[in-house]
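Dropping the structure in here first, questions after.
What you see is the complex with one protein chain gone and the rest in place.
For reference, chains read A, B and C in written order, and residue numbers begin at 1 within each chain.
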Amino acid sequence: MCGIFGIFGHPEAANLAYLGLHALQHRGQESGGIVSVDGGRLHSHRAMGHIADVFDTRTLAGLPGTAAIGHVRYSTAGTSDVRNAQPFAVEYVAGVIAVAHNGNLVNAVELRARLEAAGAIFQTNADTEVIVHLVAHAREADPVARIIAALRQVEGAYSVLFVTGDKLIAVRDPHGFRPLALGKLHDGWAFASETCAFDLVEAAFVREVAPGEMIVVDSEGLHSSRPFDLPGVPPESFCVFEHVYFARPDSRVNGQSVYRVRERLGRRLAEEHPIDADVVIPVPDSGIAAAIGYARASGIPYDMGMIRSHYVGRTFIEPQQSIRHFGVKLKLNAVREVLDGKRVVVIDDSIVRGTTSRKIVTLLRGAGAREVHVRISSPPTLFPCFFGIDTPTRSELIAASHTVEEIKRYLSCDSLGYLSQEGLMAAVEAGPKGAQRFCDACFTGSYPVRIESHQGNLVRLGATTGGRA
Amino acid sequence: MCGIFGIFGHPEAANLAYLGLHALQHRGQESGGIVSVDGGRLHSHRAMGHIADVFDTRTLAGLPGTAAIGHVRYSTAGTSDVRNAQPFAVEYVAGVIAVAHNGNLVNAVELRARLEAAGAIFQTNADTEVIVHLVAHAREADPVARIIAALRQVEGAYSVLFVTGDKLIAVRDPHGFRPLALGKLHDGWAFASETCAFDLVEAAFVREVAPGEMIVVDSEGLHSSRPFDLPGVPPESFCVFEHVYFARPDSRVNGQSVYRVRERLGRRLAEEHPIDADVVIPVPDSGIAAAIGYARASGIPYDMGMIRSHYVGRTFIEPQQSIRHFGVKLKLNAVREVLDGKRVVVIDDSIVRGTTSRKIVTLLRGAGAREVHVRISSPPTLFPCFFGIDTPTRSELIAASHTVEEIKRYLSCDSLGYLSQEGLMAAVEAGPKGAQRFCDACFTGSYPVRIESHQGNLVRLGATTGGRA
Amino acid sequence: MCGIFGIFGHPEAANLAYLGLHALQHRGQESGGIVSVDGGRLHSHRAMGHIADVFDTRTLAGLPGTAAIGHVRYSTAGTSDVRNAQPFAVEYVAGVIAVAHNGNLVNAVELRARLEAAGAIFQTNADTEVIVHLVAHAREADPVARIIAALRQVEGAYSVLFVTGDKLIAVRDPHGFRPLALGKLHDGWAFASETCAFDLVEAAFVREVAPGEMIVVDSEGLHSSRPFDLPGVPPESFCVFEHVYFARPDSRVNGQSVYRVRERLGRRLAEEHPIDADVVIPVPDSGIAAAIGYARASGIPYDMGMIRSHYVGRTFIEPQQSIRHFGVKLKLNAVREVLDGKRVVVIDDSIVRGTTSRKIVTLLRGAGAREVHVRISSPPTLFPCFFGIDTPTRSELIAASHTVEEIKRYLSCDSLGYLSQEGLMAAVEAGPKGAQRFCDACFTGSYPVRIESHQGNLVRLGATTGGRA
Partner (left out) sequence: MCGIFGIFGHPEAANLAYLGLHALQHRGQESGGIVSVDGGRLHSHRAMGHIADVFDTRTLAGLPGTAAIGHVRYSTAGTSDVRNAQPFAVEYVAGVIAVAHNGNLVNAVELRARLEAAGAIFQTNADTEVIVHLVAHAREADPVARIIAALRQVEGAYSVLFVTGDKLIAVRDPHGFRPLALGKLHDGWAFASETCAFDLVEAAFVREVAPGEMIVVDSEGLHSSRPFDLPGVPPESFCVFEHVYFARPDSRVNGQSVYRVRERLGRRLAEEHPIDADVVIPVPDSGIAAAIGYARASGIPYDMGMIRSHYVGRTFIEPQQSIRHFGVKLKLNAVREVLDGKRVVVIDDSIVRGTTSRKIVTLLRGAGAREVHVRISSPPTLFPCFFGIDTPTRSELIAASHTVEEIKRYLSCDSLGYLSQEGLMAAVEAGPKGAQRFCDACFTGSYPVRIESHQGNLVRLGATTGGRA
């Protein structure tokens, strides 16, 4: 997954991009980068690591100018390489261009093959570079026209920011898989994956970029157009998992408060899977809002039965195989006084492989919990995502090959309840505005876009055509 | 403040010390270090930074042996230097010795002057080095006897771990200012500032090291003695601020669950300072347990009105002075949907300078809070600490020079309530066992030990004998 | 200037490339790199700095395979950037390819413009990347055919090594500006800019790659062809300055011992510019062989009047402007006992700007030299090089704007003698074999290839057509 931030018309553009990326850090912690524009020239700094490690006073000072775009990235191990860090910036025949991309293209492999046959040399294995080469190979003279020509050829999920020598261009794909918001900051304009970035830089949230919309910002202001509308395509497929897990609770995405949606998921979960218990605890921090909702709807007291370490980072060495449940223990510790002798309901957002949930159950029992009831604020995760979330292959998804009863036994919990698909939709649709249609393919297998057969993961037959299960 | 961890009799001593320090990271994030003992020789690695940055596979592999001690440290800026990082390890006439110290000596300046006059050359400006020179200058032949002779000369707070070529020695000063716990791990023994470190390394908590006790561990087992008992001295002065703020909520210190004490502080606070409101929110994470207690006692719903960033570190560059309330915004963001139009009770553990609290009130109002009622789960902080906590000088403590009403006006909140001294004592004493006497000098000015006049901070006359002003 | 090394068919290919580059370090000290081939995949490591700093055990271990090419580079300050470090390695439609290039293309600007118009995105500003894009845009299917097609479009100086998934290809341009030698090492084949690299890796020198020759090495052996012969072009234009200064004295280039050629230059210089003196001294180390020749031909004793520091590197900080002749003093110090009261002949290979020579004369006089007679073992340097040597623009060449008498006065020497063009040619042609024609454009302005007008330096009218001055 990735986070993007852009700013146009502010004297401290790179500094604000740096702060904006800090607020979006939860969307990608593997690498970060900023490209600024000054007098028609691009300045770039990218590196592996957290934003706070990627930039220092000196590197920020090397990013002058009044416009900038930035990117934070997470990817699977195989392609972890600073060359794949974004924004991706190049010089080409029509000048300079940089791009920051959140999402995943589904026809990148065939586009890349076509471009290479025409002589293109790729520097990375990121699908974002395909967009850049399409821009460079376009026949149009104007950079904006080239971007339109390029993006008309790609399929899949893309919320994307470009800078050229004198413009910032924001585009959201016609399905609107990934969020992208527009903000105002003094005389300038800002774009961010989530509104929490606007809060930090003190920009005012204006509205979301619409699916299929392109906004060009230059010295004369905003220009909105819709060059990517697809005839006959469902207008929206916003990723429901942004609501369930991915977005920050203090953000608004798709017209909704992430926190309030999660609290509703918890309330609905209490209705669907009630249990007689002494305490409701979250798996911190992602389960907190749903646990508060569950506690309120059920009347069972809410408590913090596990403490999350502030000091967990990706680079921690795990020296000791003999310590049981090691990974989860570095991150979470149980509070015996909250759990000892109690019947405990523990709320989490989803179960992927099941290994972490199993460790958590053992941790709670080790701290004296008499009963452990696991409640999940989304349906079983059955299918991989091809639109930007790093889910494993189907064979690794425990719910793809096990019944709920089997998963319960694997977790060694006393009961297990998943939110239903209907419950999920009721909770996310309860809001006043925003998409009424979502991409819920990870739960249903119903992909809104045809997936290239050479994608790494096989999808069950018919998945790309079928409706909701 | 600092955290210490020791282990004797385990084949992976340094690895476990590394994990133990990770669990104690909240006690000091400026520097870290481990000294291991192998075949009578010490191996040492110390550096500035978080534990995860200080150590890697290579440096841990360079710390062989079955015994080790470790240290995490926070100090004021002036003495931030890797030479001051602990454990402090030296070779001297009786062999090798290393020391890890949590606390603060109050007669270090005069001891250092005396040692220098006798020819001692100091490498650091840490008071811990005084202990080492006292050991080296002792007349006794045996290292343990030298340690006793040395510690009999020092005054103040010291929970301290030594390793020599074949022993680990743990000592807690007769006042017992700082915690120190004993644990068992397979055939070996462990010591830690807090029990949460035992949870991570899967050691069993045995008991606390008693104030004035020395425990020597060698190949034949544990040897306890009490060489430091002081006639006529109050037996205990455990730091009450460990309960209020410093210790981790999942630890037990002084015979009590930190989490449960804090919940009781919140309940008592609700009784002392009730208010008619819509929601109770904590300042995360330190205010969570007290906020849950307040909510339960008051019947007002608990909610998470602020989100704490996982990515805040000490090294973050703050590029933009013009962003209001910057520091607190990097760490905390308000959730508008929880606060908008509401009467909000916000729970924090203490107010030091008042600047952060003021920013939090502004943040909450900015997110729509109709009323903001600040509740503090401890009495006003009036005096500096000389026993290991990094409080500022009196002149910087807002409560030392302002009435509660003046502070309320400075914070711009609608009401402000501090827990009473009696309420504090009632909450911490409510437990079944542990000290019934505390050091509460930061609230009362009643220091259990005479403070050297050349300490940086002046203390009001009579403070060391008197009760509250 | 640059140095290149390649090896095919040896189990320690990268290690040998590393050693070969060490021996060629004098040809470029700014950056270095190696690309190895293993099972059809390229492995690459490049960095700024000396070879010993660029590689360590870990980086060499990351370069598996039985074939490798390497590169050392020096360039002018403006383009000093690790992205310009070679070998340049890419993936493209026909597979993988890497290139290491010694020389300079004279039509790179126009080729680059043409490629960019066709959609090519350049990563660097090095003319070597033009070759790679030409290969990627070629219509041919076979990589070797693509290389031929690409090199037929370039003009200028290129001794170049390629590796593909299964081949190593060595090419020398039809003029043969830069050296390139073929060696044999056990069952494998090696290529190097100079034979001194073969001495270090214990390869046997086989022969020079001929101007216009391409040698393809694969698992079946060597395949030589001549796809680049130009009708009507003088068959050879070997750079005479390699003999005068650039190559290492223990190398053979162009069929000649560099050391013996330089000794002959010194002998001829003694004949052309005799003087009555007490001692002949070299500017170490480049003037040693010529000084020995001058001493022998003149009968004047040879001595080491200056000591060269072993510790001079490019990164030395020069803190003190007030020290006179600073730069040369860090590198050279006079030996008073050799010079005091003596009439001194000092031998150097060339004078570029004159500033260093002037400092040397002052240094010698400061050490007591009664007379200083400067003798240069080549003609006045009048024109810039466009074929790979980093000479400054004409305006900075002292001999381009001053007579010998004026230069003598600027240097403050008692006499100044340059070797004549005839003397130079007599000395380099005296050998048994090798080119009888040279590129001597730096002395004569007679460039063997038309220079693009947009090259930075203006060339006097008619230079590209004229014969010898």
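We take it that contacts are C-beta pairs under 8 Å (C-beta built on N, C-alpha and C of every residue); 3 or more make two chains touch, one makes a residue touch a chain.
A quick note: this is a predicted structure, and the numbers were derived from the prediction, not measured.
For the chain that is not shown, the touched chains among those present are B, C, taking the whole complex.
Only one of B:A47, B:V90 or B:L185 touches the chain withheld from this view, namely B:V90. Touching the missing chain, out of C:V253, C:I292 or C:I389, is residue C:I292. Among B:V132, B:V217, B:A399 or B:V449, the one in contact with the hidden chain is B:V132.
The omitted chain makes contact with just one of the residues C:F177, C:Y259 or C:Y447: C:Y259. Mapped onto subunit C, contacts with the missing chain fall at residues 12, 15-16, 18-19, 22-23, 25-26, 29, 50-53, 55-57, 60, 196, 199-202, 248-250, 257, 259-260, 285, 288-289, 292, 296, 301-304, 307-313, 315-317, 319-320, 323-324, 329-330, 333-338.
Where subunit B meets the missing chain, the touching residues are 90-93, 116-123, 132-133, 136-137.
Note that in this section only the chains that are shown with their structure count from here on.
Of all the chains, the one whose CA centre sits at the greatest distance from that of subunit B is C. The angle of the rotation superposing subunit B on subunit C, based on CA atoms and rounded to the nearest 5, is 180 degrees.
Of all residue numbers used at the contact between subunit A and subunit C, over half are used by both chains, marking a mostly same-residue interface. Chain centres here are Cα means. That of subunit A falls 37 Å from that of subunit B.
Note on chain placement: the centre of subunit B and the centre of subunit C lie 64 Å apart, centres being C-alpha means.
Contact of a single residue of subunit B with at least two other chains is seen at no position.
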